[in-house]
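Only a single protein chain was left out; the remaining protein chains are all shown in position.
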Amino acid sequence: MHNTIDMSVAQKVKIAIVGASGYSGEELVRLLLGHPHAELTAVTSRQYAGQTLAAIFPRFAGNAVADSLQFTEPNVEALAEAAEVVFLALPHGVAAEFAEPLLAAGAKVIDLSADFRLNDASVYEEFYGNAHPAPALLEQSVYGMPELHRDAIRNAKLIASPGCYPTSILLPTVPLLRTGIIKSTGIIANSLSGVSGAGRNLSAGFMYTECNESARPYGIPKHRHLSEIEQELSLAADAQVTVQFSPHLIPINRGILTTLYLAPTKKFETEAEETALAEQITECLATAYADEPFVRLLPPDSLPDTKNVAHTNYLDLAWRLDRRTGRLIMTSALDNLVKGASGQAVQSLNLLCKFDETTGLS
Amino acid sequence: MHNTIDMSVAQKVKIAIVGASGYSGEELVRLLLGHPHAELTAVTSRQYAGQTLAAIFPRFAGNAVADSLQFTEPNVEALAEAAEVVFLALPHGVAAEFAEPLLAAGAKVIDLSADFRLNDASVYEEFYGNAHPAPALLEQSVYGMPELHRDAIRNAKLIASPGCYPTSILLPTVPLLRTGIIKSTGIIANSLSGVSGAGRNLSAGFMYTECNESARPYGIPKHRHLSEIEQELSLAADAQVTVQFSPHLIPINRGILTTLYLAPTKKFETEAEETALAEQITECLATAYADEPFVRLLPPDSLPDTKNVAHTNYLDLAWRLDRRTGRLIMTSALDNLVKGASGQAVQSLNLLCKFDETTGLS
Amino acid sequence: MHNTIDMSVAQKVKIAIVGASGYSGEELVRLLLGHPHAELTAVTSRQYAGQTLAAIFPRFAGNAVADSLQFTEPNVEALAEAAEVVFLALPHGVAAEFAEPLLAAGAKVIDLSADFRLNDASVYEEFYGNAHPAPALLEQSVYGMPELHRDAIRNAKLIASPGCYPTSILLPTVPLLRTGIIKSTGIIANSLSGVSGAGRNLSAGFMYTECNESARPYGIPKHRHLSEIEQELSLAADAQVTVQFSPHLIPINRGILTTLYLAPTKKFETEAEETALAEQITECLATAYADEPFVRLLPPDSLPDTKNVAHTNYLDLAWRLDRRTGRLIMTSALDNLVKGASGQAVQSLNLLCKFDETTGLS
Partner (left out) sequence: MHNTIDMSVAQKVKIAIVGASGYSGEELVRLLLGHPHAELTAVTSRQYAGQTLAAIFPRFAGNAVADSLQFTEPNVEALAEAAEVVFLALPHGVAAEFAEPLLAAGAKVIDLSADFRLNDASVYEEFYGNAHPAPALLEQSVYGMPELHRDAIRNAKLIASPGCYPTSILLPTVPLLRTGIIKSTGIIANSLSGVSGAGRNLSAGFMYTECNESARPYGIPKHRHLSEIEQELSLAADAQVTVQFSPHLIPINRGILTTLYLAPTKKFETEAEETALAEQITECLATAYADEPFVRLLPPDSLPDTKNVAHTNYLDLAWRLDRRTGRLIMTSALDNLVKGASGQAVQSLNLLCKFDETTGLS
């Protein structure tokens, strides 16, 4: 069968990256250059075609592949020839035109854009403002969050790797929604993002002098990522979930810090009730994540800090009950380019190829 | 009457600062050196006694007062002799021991600490962990937020200048609570603060390498500032208000950005209802703030950014209705050392001395 | 005479800024909005024509002029009508087309670009790569550094305000060259600049993520600013001076820090010789700068720090003799947008209009 990937470790899986010159693409390059079972065979960039990886990303110089592999113009046939798995690190809306022919040619596709994350083309249209370019593919695409959809990822042909904000919101809340510990209503997510989250995007608002010494909200109240957040939360709650989500831009390169305001289904007005609820939450999260390699449940007196997850594939998670208000506060931190993008995509690659899930990620 | 301040502009009011070596103290020095009707006659600091302002704060060198005025050991008699108005820029818990004798000696006192902000000594004890050192003074102290208590400030002897977080939370919400546009329940305030908010505090967590490239929550769920926030909101709502407040530390020097999640009392499920509510909010805020010199209501398509208020006494304010969730989102930005501390205190000084309220602040 | 400026303080001088939307332009706006004897009557920007200053620069909102004055398309006749003094804050090479007709129409011109800084059109061509567009104007233009050319500025019609790097290099060295304390050969200037020095320039290298956590040299070994540096040093030394100049970009918004490596003409191999030389340098600098309002000679044990001059018109200056190497090390700090650009230009305005030189600058 031509689209089965040979996972014997002796032979490396051949990988291409389409759109390798953005920040997610660059981070994918970094991870795949260090991946023991992956061989980067093609990277595309219209802008940099003909130049080596090392010429465009001087930090990779000295690596034999980076010193020799040249960017090419994107060409579906050549990509399908060169690679068994193709990563798409393209702007939203462009991925479909590559995904379709690549899949037809037998390649597996891991897409980092939002194009295939939604199950419902009408939701896509509501949030992205145009009709979905390939609605048929939405049915076969798998939302690439291993902690939620590991088995489906293993057998997928088209993986839609999640967004950075959604990852920071879904991992804390899904287990609590699934077990009914929190209500599916009234969920608020307040997120802070480093500037690389905006992509390598020549825009006045992302110049150094505009971001340094600046903190600001944006995209409120209806950011596009809400669509995939609400889709996955609704699946977990088995009910339609509507979320309040407020992203903010802060002057760090990498990192997302999300603070979640949640309502437990049980009241906890006495110390005993609080203790009982705390134990339930502890057990729920431990059950969900104790064996997950990339979710770290912080010790009780710790809180997340983006600097502890920078350049790693970890999501750090802590929570507090507030008896004064009856709320559960959860906070999570991750690196938007790793667990929030390219690292999580490599996790999917590992699942797809039956490698150890942590290969190349620790 | 010996404790009336002569406000004739020809004669400057004499000012002392106790604890002038912290960040709030330094900012007070900056503002008062430039204040046309104030004369800085004494600054105290145990650590720097005998050294000039300019020696300790090289940025002020070249100013005649900064070049000559020396820090002294704090001495109540000398301070009462030297100054008509004494600012206390001391750590929480220390201000009382200066305020009492200074008031007794006829000085007016503007305290930047939390010591006199609460009306109720038992709330102080709950949040600060020890009995209030001078509960009798709580009765005469005035909460120094001119937009809320202007007349009382004009006639006060002891002004408790508000905290930085509370200012960013109260100014957006009080008018809406007073008019009943929002509910007094379910208020959530998510705040981001620059590192100067921690004071000039030699602590590992505030070293450059620990704060740079870092974003983190702290002090959740029961930060001390909640006590004054809830006091003032309860006054505005004429009901006991309980607030969810989550402060975060981000790598900027100055600035607080607060995002508030609020519930309008009226539903707004149709476009017409949303429009009506929006008009009500617009009018309420315009009524409250159109003539306030230091509150800027941003244009409808703008959102606050700390860089626009840095080094100014402005609070910038914007809001959005979210029909999907039924919530009102408000966001505010201010400079924690100016409107959040020393600028607001100078605003009180101007009121106290019958100067134009903006003197020395624009 | 129609081009004499009425300097009676009762009547404000009318000012226009051409190209007010860059960083220098924005800083000029800030300074002139606060200048008691200046009235901003016109600001131009092709991009923002029709919008108010406050709409484009939200930090100025609340100021009556900023709230009402609109950017216009640049039009020489309208400018000459509206203003007695016109500031040009345009990219290099564009200023000449405005300067000529404005001067002809009787306006005084203060140009912040490099267009009129050089006395010799051939040097301009060597360093800027094209023939000078208005060589005749070079003869009447005055290099707008008050500490060096105060009298000429007072009587100038066209003032070429100096570059940021040159200011940080010339003020330390000129007095020592004039008095022969240092050799005119072997001068090395190693400079660090904040990112605003690059202007509001949409270029990949100045995006937040490219500048944050980055330090890099650029433009070595022959940066354009060398031409004006060498011109002024040669005048001071009365000999042709060639300078080694290395600019570097560091992640701060504002500030230039320059470290100079200089050779005293006298040897100082003994402690006595060192002491004698140190006294000579001390006296030379005190003579030159003790009465200068914007040059601060730091105390012997201090060194400059950009944070002490940020948002001010000061240049801070310190020096060390190194007997091991026989060199004099000088270091200076300034704010590239203030003393390095707009503040120094306002200093020239004050001289031109016979205002106190520090008006609007402290």
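In order of appearance the chains are A, B and C, and numbering begins at 1 in each one.
FYI, a contact is a pair of C-beta atoms (placed from the backbone, for glycine too) under 8 Å apart; a residue touches a chain by one contact, two chains touch by 3 or more.
Bear in mind that the values here come from a model prediction, so they are computed numbers and not experimental data.
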Residue, one of C:Q51, C:S203 or C:T325, that touches the chain absent here: C:T325
Among C:K12, C:R200 or C:H248, residue touching the chain not depicted: C:H248
On chain C, residues whose C-beta touches the chain left out of the figure: 188, 190, 192, 194, 210, 213-218, 220-222, 242-244, 246, 248, 250-255, 257, 259, 261, 303-307, 310, 320-322, 324-325, 327, 329, 331, 333
Missing-partner contacts on chain A, residue numbers: 55, 58-59, 61-63, 213, 293-294, 296, 298-299, 302, 305, 307-312, 314, 316, 362
Positions on chain B where the hidden chain makes contact: 23, 195-196, 200, 202-204, 206-213, 251-253
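Throughout what follows, only the chains that are shown with their structure count from here on.
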Chain centre separation (chain A, chain B; CA means) in Å: 40
Centre-to-centre distance between chain C and chain A (centres being mean Cα positions), rounded to whole Å: 47
Inter-chain centre distance, chain B versus chain C - centres from mean C-alpha coordinates, in Å: 37
Contacts with two or more other chains, residues of chain B listed in rising order: 213, 305, 307, 310
